[in-house]
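Please read the structure below before turning to the comments.
So, chain A:
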Amino acid sequence: MIERIIIAGSGGQGVMLLGKVIAEAAMRQGNYVTYLPAYGPEVRGGTSHCMVTISDQEVGSPYIAKADALIILNNPSLERFKGKVKNNGLLILNSSLAKSDNISKVKILQFPFTDIAIKLGNVKVANMVALGSYLAVKKIIQTKNMIEVFKFMAPAGNARILEINEMALAEGERLAHG
Partner candidate 1 sequence: MEKIFFRPESLYDVPTHYCPGCGHGIAHRLVAQVINELGIREKTIGIAPVGCAVVAYDYWNFDCSEAPHGRALAVATAIKRVHPQNIVFTYQGDGDLAAIGTNETIHAANRGENLSVIFINNTVYGMTGGQMAPTTLLGQKTSTSIEGRIKEKHGYPLKISEMLAMLPGVCYVERVSLHSPQETLKAKRAIKQAFENQINNLGFSLVEVLSPCPTYWGQAPKESLDWIRDVMQKEFPLGRIK
Partner candidate 2 sequence: MPKNKILVSGNEAIAQGALQAGCSFYAGYPITPQNEIIAYMAKHMEQAGGAFIQAESELAAINMVYGGSAAGARSMTSSSSPGVSLMQEGISYIAGSQLPAVIVNIMRGGPGLGNIAPTQSDYFQATRGGGHGDYHLIVLAPGSVQEAYDLTQTSFELADKYRIPVMILGDGILGQMMEPVQLSSKKIAANTIKNWALTGCLGRKPNITKSFYLREGALEEFNLKLQKSYELIRKKEERYEGLFLADAKVILVAYGTMARIAKSAIMQLRSQGKKVGLIRPITLWPFPQAPLNVKNKKLKYLVVEMSYGQMLEDVKLAVGGRNKIEFLGRSGGGVPSEEAMIGKIKKLL
């Protein structure tokens, strides 16, 4: 098994965090994993991205030329990365901020993650709604393991943050199951 994921959005959308929680959960499940963030000036404004590779064997290149899955949270990121997914690969798209016109040979799953996050009470959890959808489709990481990671990473004593992230994850999964 090898799963290569590219996650992209604008700075502030929690793209790096999304990559890290996936990598952390995959590690806890006993997989080999690499997480490669874009670094330096690229992080400020514009598009921000990271690459996560999960495997049951040692990972060679952490750089992903063609991904099995793209998680895209805004339109500039879609423009930049839409060519970087395999044929019949998965594209999880934030339709609040991006349009999927002119993309073919890719399985597209799109929901208005940003709008959903606003309804849940915090625009910042759009990334976790998207994560819920990804987990539901790919089933590589179990939800309960992801929630353990949330607990591990959440700032101590802030139950509210944990709660809204879990709600976002559940909502994303619900949407993907249709």
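The set was built so that all candidates are chains of the complex that A comes from, given by their letters.
The rule is short, and it goes like this: a contact is a pair of C-beta atoms (placed from the backbone, for glycine too) under 8 Å apart; a residue touches a chain by one contact, two chains touch by 3 or more; residues count from 1.
Quantities reported herein were computed from a predicted structural model and do not represent experimental measurements.
J.: Which one of these touches chain A in the complex: 1 or 2?
T.: Selected candidate, touching chain A: 2.
J.: Could you please specify the touching residues of chain A with respect to candidate 2 in the complex?
T.: Answer in residue numbers: 20, 23-24, 27-28, 30, 32-37, 39-41, 58-63, 65.
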